[in-house]
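Only one protein chain is missing; all other protein chains are in place.
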Amino acid sequence: MINFALDDEQKLIRETVIGFARDEIRPHAREADEKCTVPASLLRRGWELGLVQSMIPEEYGGFGTEHSALTGAVVAEELAYGDLAIATHLLAPRLLTVPLVELGSTELKSRLLPAFCGDTFEPGSAAVVEPRFDFDPSAPATTLRREGDDYVVSGAKCFVPLGSQAKQLLVLAGLTNGDGSVRPQAIVVARDTPGLRVGAREQNMGVKALETTTLDLDACRVPRDQVLAVGDRAAMARLANLWRVGLSAMAVGVARAAYDYAREYAKERRAFGQAIGQKQAIAFMLAEMAMEVDAMRLLVWEAAWKLDRHEDATREAYLAKRYTADVTLRIADNALQVLGGHGYIRDHLVELFLRNARGFATLEGLAIA
Amino acid sequence: MINFALDDEQKLIRETVIGFARDEIRPHAREADEKCTVPASLLRRGWELGLVQSMIPEEYGGFGTEHSALTGAVVAEELAYGDLAIATHLLAPRLLTVPLVELGSTELKSRLLPAFCGDTFEPGSAAVVEPRFDFDPSAPATTLRREGDDYVVSGAKCFVPLGSQAKQLLVLAGLTNGDGSVRPQAIVVARDTPGLRVGAREQNMGVKALETTTLDLDACRVPRDQVLAVGDRAAMARLANLWRVGLSAMAVGVARAAYDYAREYAKERRAFGQAIGQKQAIAFMLAEMAMEVDAMRLLVWEAAWKLDRHEDATREAYLAKRYTADVTLRIADNALQVLGGHGYIRDHLVELFLRNARGFATLEGLAIA
Amino acid sequence: MVDFELSPDIAAQREQLHMLAENAMRPIAREYDEREHEKPWDFINMMWQLSKASDIGPGKEGKQAGKQKPVDSNRNLRTVIAVEELSWGDAGLYLSIPGPGLGGAAVQAVGTPEQKERFLSRFKGDKPVWSAMAITEPGAGSDSAAIQATAVRDGDHWVLNGTKIFCTSGLMAGDPKNSNGFIVVWATVDRSAGRAGIKSFIVDAGTPGMTVAKCEDKLGIRASDTATLIFEDCRIPFDNILGSPEVPKTSEGFKGVMATFDATRPIVAASALGVGRAALDFVREELKKQGVEIRYGAAPRKLTAIERDFMDMETQLQAARLLTWRAAWMMDNGQKNNLEASMAKAKAGLVVTQVTQKAVEMLGPLGYSRQLLVEKWMRDAKINDIFEGTQQINMMIIARRILGYTSKELS
Partner (left out) sequence: MVDFELSPDIAAQREQLHMLAENAMRPIAREYDEREHEKPWDFINMMWQLSKASDIGPGKEGKQAGKQKPVDSNRNLRTVIAVEELSWGDAGLYLSIPGPGLGGAAVQAVGTPEQKERFLSRFKGDKPVWSAMAITEPGAGSDSAAIQATAVRDGDHWVLNGTKIFCTSGLMAGDPKNSNGFIVVWATVDRSAGRAGIKSFIVDAGTPGMTVAKCEDKLGIRASDTATLIFEDCRIPFDNILGSPEVPKTSEGFKGVMATFDATRPIVAASALGVGRAALDFVREELKKQGVEIRYGAAPRKLTAIERDFMDMETQLQAARLLTWRAAWMMDNGQKNNLEASMAKAKAGLVVTQVTQKAVEMLGPLGYSRQLLVEKWMRDAKINDIFEGTQQINMMIIARRILGYTSKELS
């Protein structure tokens, strides 16, 4: 039965996050980008929202609310509206906890989840992307092979959020099938595992406030129960789709941030005796932004909804990610154009939105719905 | 030494063709499309311009002016500006004569060329396109094989201009190399060759006034000297590029026709108390058309210029054809949009420009520079 | 609670209409494109019987569109789903289907109970009946406020004068030989009042003084007539005015009239979606035959150009579809959807234009040939970027909404 309205609980969460993004995140966006760090106070306040703890079952210390990709998408959009780097930092622990809750053994969960139910921000992470031109998340070059009761992981990763802080990381590796084909497999690896080396902090064009590092895995030995849902293709596909929906939702947030910024500027700024928003060339650009922000959100929601029904959402999630990456870039670029020369100056946030927007086509597994 | 100016002779030819396109072709464009035929009077008057005869050497009865792809591009653009279907009909004989003059044996030329130097329009044609989804001009499915002193051609063609009228046709076939790879090879085939069957007239979305037919070749035997420049890859590449430049130039003509039509309409038509051309949304569409028409022409001229220097122009000609096909479609579509509801009505020519414009991405070998 | 699944009854209706589109529309689609200005009477009569017999089908749409608080709480959604299926069959034939259409929608939206009884009851009869909306004038294009047609009160009559063009189904609704229909005509009762002076009037088919002057030759949707209507001292009963005869100080009344479009724009968007999906389905099948697979989830660098083109087309169509469903859903839920209706129309009109143009290209020489319907879909599709407000008009409406500008501040 078609319905475009969030339920009351989702509306409530959204309201909370909207306020937090507006009052706490946005005011720090510029400084965080310039200083390449997220202020600790912000992490503390963000942690108090319980966005990480909420979906962890009560037996492990969480609130035990059922995981919903749609709710996750709503939260991700609103936080990213505040700032993408701060949003990805705040939600990074979920990169580990969500797969754990869904796929981890009871033993593994009771060993790792309680750490994420404390009073202070607990870093978590996932190592998905690889530093190669032809990186393919469906067939990672990082290898995973069985050795006795354990598994051994080897490979190189990049764009690992909070790489130097997370004590536990979810690593995406490739398990070679009998026919030589490779299938993706998620494993939990502790940072102190012998052979694991956290590389230098990366310097990227955007998302600068989020610490990302490279990661080298040199024959890291992991016990079998840290390999999640071995051989369960559907589970791994679902995981990839949760990543896609998470990042797509954040793209919508960034696009909306750029659109709102440009729209307000266009109403204020005057030229040729009018507000520039009264010029069709500007007005139509803004109209397209408004239309596409809504269109993108609906595509993301549809994919999230399908995930929440535990159906295969590969097509929807994949197409939503491609679409939001392209359109968000165009919107950010047009937003900068609306501001003209002022958009090129770091006094305004649109150039930051543009740098962040450009990341979506490349980034994978930096957020999860 | 960079120069963007045509020489005096080219300017003279262009002036003549501009006048002809404006006074003779354009007035017949709509009726020709509705009746699916080009009036004989137009063919007679067009023939008198000597566009076909000019580059045929004097010894065969022509004017003997040296063939220039650039001049050919200029002529093609201006004729197509008048109407694409009429232009392709008028220039169809060149599809045979140009390759003949460049690659034919003296014997073959003296046998076939004089027919194209008479007082009345002499149909000629080329059969390049094949009725298949994955048609590839660089590897035609139509086969050509050696048999004793002769060659034997078999296959099916479509989009053959003047298929039922041309006594001689240039046919593009695939000659299989030793390594099994196929290379394109042009051959001259007489319509009365046993095994050759001209199919029914095609019904297409656009270019309706030009008769195009299918063509079936069932083991057609052709003497060796009708196989042009056997094994000369460069010659065949040049031929393909001459086709590309010819069609690209016509695309520029169609784009310019649509742009001019929309611009004049926008100056006349009033809404909301102004000429609609005074609205940025319309004005900027027109500005983009003007800019792209010039950009397209320069790309086409560069490719033609390279062909006239007898250098390999594959990259330039191929890219120009792709670009002009895409941009001309967009321009025609925007031109229709400028006219709004009136553009959708056949009282105006823009819908015709749109239908014709859509053909360029698909058509090959329908014109030659 | 967000849900993207159609309710079982709507899903079932879609199934029925899909079969109808496939079996009754596709087979005659080409014929009535080539035989422009001839009417598919067998199809028309069949659709009329069908719409009376069952609760499904287009006969209902118009009657239902525009209701703010409809009996069927999914009426507008049901309509856009139905229209997509029928337009998947053939957009021109869909538009030729008898029923209230835009004219009826206007009566439904702003008519008095008496008017609804007097005019909408006809759609329950045995013979096909059409009604149409006449707004556009030769001089005025999209600028509804610049309407020149006049309505002058003369006792208990209105006297209409003026010329209307681009009236969809005007021939079927306005010529008594075709049906006992009516035309809703926009005219001004006080030109000095601008938008505020514009009212709509119901003119019965065959009313002396109203003549169907001509039907346009078009690029596409040729099964549907697009008529020019001329009004010369055309006298109609005073009661045939829709809404109040008063000329208010503000242009609120005009806004009311314009509100009809909030109901009809999603319907146009839905028709666009149907044409676009027809092309997409055909291309998908063709690619499959050619062994071209669409690898959802593949690394961007591994995609082929044609594979990515297909994905782009598919995504664009789905984006337009969700905007359309949302606009209809909002109306079903009594929410104002002026902004969302224009978004749906603008997006769907543009997307279907591009998708069908691309489809022709993707099919190579065959795509350009009239052997297949793809080239026809491209011609049919373009109208959706134009009527019920061009792309530009809808972008303007969106822009005014988001920027909070009046039509004076942004035009």
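The chains carry the letters A, B and C, assigned in the order they are written, with residues numbered from 1 in each.
Please note the rule applied: a contact is a pair of C-beta atoms (placed from the backbone, for glycine too) under 8 Å apart; a residue touches a chain by one contact, two chains touch by 3 or more.
As the structure is a computational prediction, the values presented were derived from the model and not from experiment.
*Asks:* For the chain left out of this view, which of B:Leu43, B:Ala156, B:Ala283 or B:Ile345 touches it?
*Replies:* Checking the options B:Leu43, B:Ala156, B:Ala283 or B:Ile345, the one contacting the hidden chain is B:Ala283.
*Asks:* Given the contact definition stated above, which residue among B:Phe135, B:Phe159, B:Tyr261 or B:Phe353 touches the chain not shown here?
*Replies:* B:Phe135
*Asks:* Any idea which of B:Arg111, B:Lys167 or B:Arg322 touches the chain not displayed?
*Replies:* Only one of B:Arg111, B:Lys167 or B:Arg322 touches the chain omitted from view, namely B:Arg322.
*Asks:* Return the single residue from A:Glu24, A:Glu211, A:Glu302 or A:Glu351 that touches the missing chain.
*Replies:* Answer from the full complex: A:Glu351 touches the omitted chain.
*Asks:* Please identify which residue in B:Arg22, B:Arg44, B:Arg197 or B:Lys267 touches the non-displayed chain.
*Replies:* Of these options, the touching residue for the absent chain is B:Lys267.
*Asks:* Mind pulling the subunit B residues that touch the left-out chain?
*Replies:* 1-7, 10, 70, 133-139, 237, 240, 263, 266-267, 277-278, 280, 283-284, 286-288, 290-291, 294-296, 298-299, 301-302, 305-306, 314-315, 318-320, 322-323, 361
*Asks:* With the missing chain put back, which residues of subunit C would touch it? List them for me.
*Replies:* With respect to the unshown chain, the touching residues of subunit C are 300-301, 303-308, 361, 364.
*Asks:* Which parts of subunit A are in contact with the chain that was left out?
*Replies:* Given the touch definition above, subunit A has residues 129-135, 158-159, 202-206, 269-273, 276, 279, 281-282, 329, 333, 336-337, 340-347, 351, 354-355, 358-359, 361-363 touching the missing chain.
Assume only the chains that are shown with their structure count from here on.
*Asks:* From the C-alpha centres, identify the chain that is farthest from subunit B.
*Replies:* Chain centre farthest from subunit B's centre: A.
*Asks:* Please identify the chain lying most centrally, where each chain is represented by the average of its Cα atoms.
*Replies:* Taking the mean of C-alpha atoms per chain, the most central one is C.
*Asks:* Indicate the whole-number Å distance between the mean C-alpha point of subunit A and the mean C-alpha point of subunit B.
*Replies:* Measuring from centre to centre gives 52 Å for this pair.
*Asks:* State, to the nearest whole Å, the distance from the C-alpha centre of subunit B to the C-alpha centre of subunit C.
*Replies:* 39
*Asks:* Going through subunit A residue by residue, note those that touch at least 2 other chains and give them in order.
*Replies:* In subunit A, residues 280, 284 touch at least two other chains, as defined above.
*Asks:* Taking each residue of subunit C in turn, which ones touch at least two of the other chains?
*Replies:* As it turns out, subunit C has residues touching two or more other chains at 392, 395-396.
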